[in-house]
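Complex shown without one protein chain; remaining protein chains in place.
Per-chain numbering from 1; labels A and B assigned in written order.
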Amino acid sequence: MVTKDTMSSLEVRNWLLDQPEGETLLRCYQCGRCTSACPVADIEPSFNPRLFLQKILLSDELIAEEQLVWNCLTCEQCEVRCPEHVKIPHILILAKVRGLMKGNVPAAALDRARNILSIGRSLEVSSPMLKTREKMGLPDLGTPPMDQIVAMLVDIGIVGKIEKAESIYGGTENE
Amino acid sequence: MKKLFLCTCNKTLNKWLDLERIQKEIGSTFESVKVHDALCLEEGLAFLDSEVSKDDAIVIGACTSQIIGVPLERRLKTEQVSFVPIREHVAWVHKEDKKSATNKAIILLQDGAIHVNHMEPKTAVDLQIEKKILVVGGGLAGLKVASDLVQLGVEVTLLEPPEFNKDDYVEKNQFMADSSTLKDTVNGLLATSKGAKKLNGTVTSLSGRAGLFSVIIKLDDGKEMDLLVGAIVVATHTEQSAPSLAKTSLYGKSENSVLISELATLASNKSGKTILVAQDPTYHESDAEGSYLLREVTQAAEKGNTVIVAHFNIYTKDENLYRKARESGVIFVRGTLEKVDKKKDQFVCRLENTLESQVREFTVDYIVLQPERKPWSGTRKLANTLDLNLDQSGFIKTRYSKMKPVQTSKRGIFIAGNAKTPMNLNDALASASNASLEVFKNIIAEGERKGWIPVIDEEQCDLCEACVNACPNDALRRDEDLIKHVPMNCEFCGICVSACPTRAIEFQSHKKDSWLARIEAIGANHKKLEGKKPFTLVYACSECANASIDQAGFTGKGYPTGTYVLQFPCAGMVSPIEILKGLVEGAEQVIVAHCPPGGCHHQTGDHLSELVVKFTQDMLTSIGQDPSRIKATYMIAALPNKMQEEVAHRG
Partner (left out) sequence: MTKNAVVIGAGLAGIQVSQQLTDLGITIHLIEKEPIIGGLSTYLGRVFPTGDCALCLDASNEMYDGHHRKCQYRGLVTEKKNLKLYTQSEVKSITEADSGFKISIKSEPRYVNLDRCVVCLECIDVCDVEVADEYALRGGTRKAIYRPIPQGVPHAPLIDLEHCTKCGKCVDVCKVNAIDLEEKESSKTINTDAVIIATGVEEKIPLDFPGYEYRTSDDIISHAELARMLDPTGDTNGVVTTSAGDVVSKVTMVLCVGSRDKTAFEYCSQACCTYSLKHAEMLRELGIDVTICYMDIRVPNHSFHYLESSIEKGVKFIRGKPDKVVVRSGKPVTVVEDTQSQKLMQIESDLVVLASPLAPLGIGNDPVSAFLGEYGFAQRVVKERKVYACGTATGPTDIPTSIAEANAVALRVYSDLKGGI
């Protein structure tokens, strides 16, 4: 497959470089250490942080449609190991933002966002999880202060954005 | 008088050698036999001072001549000395068998006695040296050599190529450094080299010898001039040519497909253009060219152009150049330009980005190629005239790439800078000063140069010129009906001796008869002392092979007794006759040990001795003998186990 002329405008690349710390991307020399450091890549062979960086460097608009980016756990192992100190997790977040801007958000990500709005957590805590915590001697989780969370999210305007993305993306009700 | 001195090395050698038996059995061979416990120390040297007179011939049975030879050379009154390394070659490697080791020591000491019989005084060589230098320039290094030497008060002629002018120093060397550094350096050197006589022309012939070369130069105005110089430095420049990628890239067909030397002009006029810079994967670029590419693309990007570099390897000594290029926005794609289509004023370039296994197309305004950097076009002709060897890429070859970076195959001729390979400014200046140093050492040389030289028997010589062709140093020349020796070029290797089919060349102190007598005596003495036990002869060169055999002793890499090492000046001196003589005298095995492949100190001895052994093996095969009884191999000090590996192990 031939990918034609991603470079006629350097839109994605330039946009990302303009974001705070986005210009650290330029230091990347594609050594691949990030990918070999990545715990997600270890279990999901098609998740390749270096390749994401390469596509952004080449201003490939397809990065905005790249749903795999959302698999990043932001564990920052790649950044710790990067010999050129590229802020890789941050750049992948910017790639997600780019996806958001284009309305390309995976359902799972929206689900998590909705969970926070409704229960104050990205994941619903199941009773086996609570049992495990108890066995491990971890403290009680308590109840998230929903009022405050919702107020804060409304305050920074996230709620509206999620609703908007949902309507574009057509996320399903899940209650 | 013939005297033997034995050293016990702090009374230790008697652990492995029966020194009393040695004295008893060998006593009749020498007029006197003296034993000392530390010949290498001051008391030992003083002892030798009192015991040895100028006319004595002496054999020293001690440690290797590599160690004891150094202080002795300064102290001994006689030049007739044979060293028998009874420590490294006998005691330390045959610790398990005192009787046989003692036998071996006796046999080798007897060999030393014969050796010293044939020893002649060294011949002093005429050291007349012309204290003027010719620099064949064009490269920046030439200017540097001229500058160095002028400042040292040496008379220098700097011959620049026809129609070369001083602007060319910057013009043709852009790749060597950033332009302001380059300009400053050239201006500085032009000022400091003012005292050199500058000419434009070509060298058309060379005669004479190292230290006294006669050069004929054809000048730009057609006149010829004759120049007498002591040494020559070749410091020519490089030229760029379109790479094999040129055709694909429409280079020559479109004015917007150019070489990287034009990128700066292109970028200074325009900005906002898209430029694809392509490396040629079939060409191995130097760090200087890699750095040049990085500097140029950075500048073009800083001027506001989009620059894409299609590369397969980034090579620079300055990692920050690469960092700066990336940070200035240059886009690096690891792949080779495969296809270019013209589309209106633009090019559609297709290449596979190997780092994403994806074919990509880029539409660009300009294609810029990294050229191949070749030696100056006159190099081949110059090398022919000066009798220099070229490497695979057509640059002038050095004599020994590790430790002799400016020496050529010819004595008295040196190279500097880009004559050797494309270099960055810093390395080229170092290379130039290195050449200046060698030249300077040559012309301030004083005293005499001594060595054993080949002597040609006019009666036996049939003028076949085999020796002339074999001599690696141009030290033998045909002069009408004679072969003449040029001592100043000679390195005393003896390769001419084995090359001569009529055996007309005798090497001082190593006459043919001396080898035959020594081999015969070793065979006879071995039979006398060791009976029917098989034995091995090792004909070792006195450079790497001998060092390796010494190291076998130091590292305790023992090998069977009945192994006798004969030291040849160079393995290239060994002819089939000495090999066959060894077999005739009963050796089970004859090993010719030389320097590592391509590493002969005399340039060709490793190769020649392999040929001689192969040839002798073929002879053995044709008369129904076992050719595996003889072999050639390399030995080096870093591999002291070589003797252990090569010498046949017997039950």
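Keep in mind that, in the parts below, contacts are C-beta pairs under 8 Å (C-beta built on N, C-alpha and C of every residue); 3 or more make two chains touch, one makes a residue touch a chain.
Because the structure is a prediction, the values reported are computed rather than measured.
Checked against the hidden chain, the listed residues A:36, A:74, A:132 or A:148 yield one contact partner: A:36. Considering the full assembly, B:431 is the residue among B:110, B:431 or B:633 that touches the omitted chain. When you scan B:32, B:313 or B:377 for touch with the missing chain, the hit is B:313. Between the chain not shown and the residues B:406, B:541 or B:630, the one that touches is B:406.
Listed here are the chain B residues that touch the chain not shown: 9-13, 37-38, 40-42, 63, 66-67, 70-71, 127, 131, 148, 151-154, 211, 284, 286-287, 313-320, 354-357, 393, 399-407, 411, 421-422, 427, 429-434, 436-438, 440-442, 444-447, 449, 491, 543-544, 547, 550-551, 554-555, 557, 595-596, 598-599, 601, 636-641. Think of the hidden chain as still there; on chain A it touches residues 29-37, 41-42, 45, 48, 50-51, 80-81, 83-85.
As a convention for this text, only the chains that are shown with their structure count from here on.
Per-chain Cα centroids separate chain A from chain B by 61 Å. Looking at the complex, you find that chain A touches chain B at residues 1-8, 10, 23, 26-30, 50-51, 54-55, 57-58, 84.
Those residues of chain B that touch chain A in the shared complex are 274, 306, 308, 322-323, 326-327, 329, 331-334, 350, 353, 355-356, 358-363.
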